[in-house]
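Encoded as structure tokens, here's the structure I'll be asking about.
A protein chain is absent from this complex, but the other protein chains hold their places.
Let's look at subunit A:
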Amino acid sequence: MSLCLQARQLACERDGRWLFEGLDLTIRSGDIVRIEGPNGSGKTTLLKLLAGQLSDYQGELFWNGAPLRKVREHYLANLLYLGHSPGIKAGLSPLENLAWYQALSGERGNTSQRLSALEQVGLGGFEDVLVGQLSAGQQRRVALARLTLTRRPLWVLDEPFTAIDRQGVAALEAQLAAHAQSGGSVLVTTHHALDVSPAARCIQLG
């Protein structure tokens, strides 16, 4: 059984306006799918919807052939969603933030795992500084450290490149490509041209 997230005839309406209608989408192992569209075209809404957060939509979602509502828990155990707001607590250190996220997925984990994940996103030496004192890009990197720390096959990333410097962008692109090559899949929104292999499939909204 490989990974397969499928949307059939997806439609979503906001304030009397259809953001998208009749959207068909299939994401399998090894796919990198990029959602494109101008501001306000519903990219974030689509990602939230695919992440199982919203329920006011039309159409159907399937996870490995079963309706998403019925296998929600299994789906969530395989999903890593990074939203528009990074979900990182300003009053905690990067290590404490990651410890909570590891615990949320049910693992106790250990400090050396978390340290090496922070090292990998270039935050070595900042592990005990309160996140509120880090720069916007560094805060985003704390969230990105979860990609290394938590093993989840499906990544849903909303604007992950925001506030990240050029080296960070290249490293993240390499990480997305490596994830797809090892059988995972990535669903991403971004305004910059993704340079990854396998090449990203584009879905145009708006």
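Throughout what follows, contacts are C-beta pairs under 8 Å (C-beta built on N, C-alpha and C of every residue); 3 or more make two chains touch, one makes a residue touch a chain; residues count from 1.
The criterion applied here is as follows: contacts and distances are computed from a predicted model.
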Q. According to its UniProt record, what is the protein name of the omitted chain, chosen from "D-methionine transport system ATP-binding protein", "Heme exporter protein B", "Carbon monoxide dehydrogenase" or "Sarcosine oxidase subunit alpha"?
A. "Heme exporter protein B"
Q | Touch criterion as defined above, residue of A:6, A:29 or A:120 at the omitted chain | A | A:29
Q: Identify the residue among A:76, A:129, A:171 or A:205 that touches the chain left out of the display.
A: A:76
Q) Which residue from A:42, A:86 or A:122 sits in contact with the chain not drawn here? A) A:86
Q) Just one of A:11, A:66, A:103 or A:170 touches the chain that is missing; which is it? A) A:103
Q: Could I get the residues of subunit A that touch the absent chain, sorted low to high?
A: 1-3, 29, 51-56, 64, 73-74, 76-79, 81, 83-92, 96, 99-101, 103-108, 151-153, 182-184
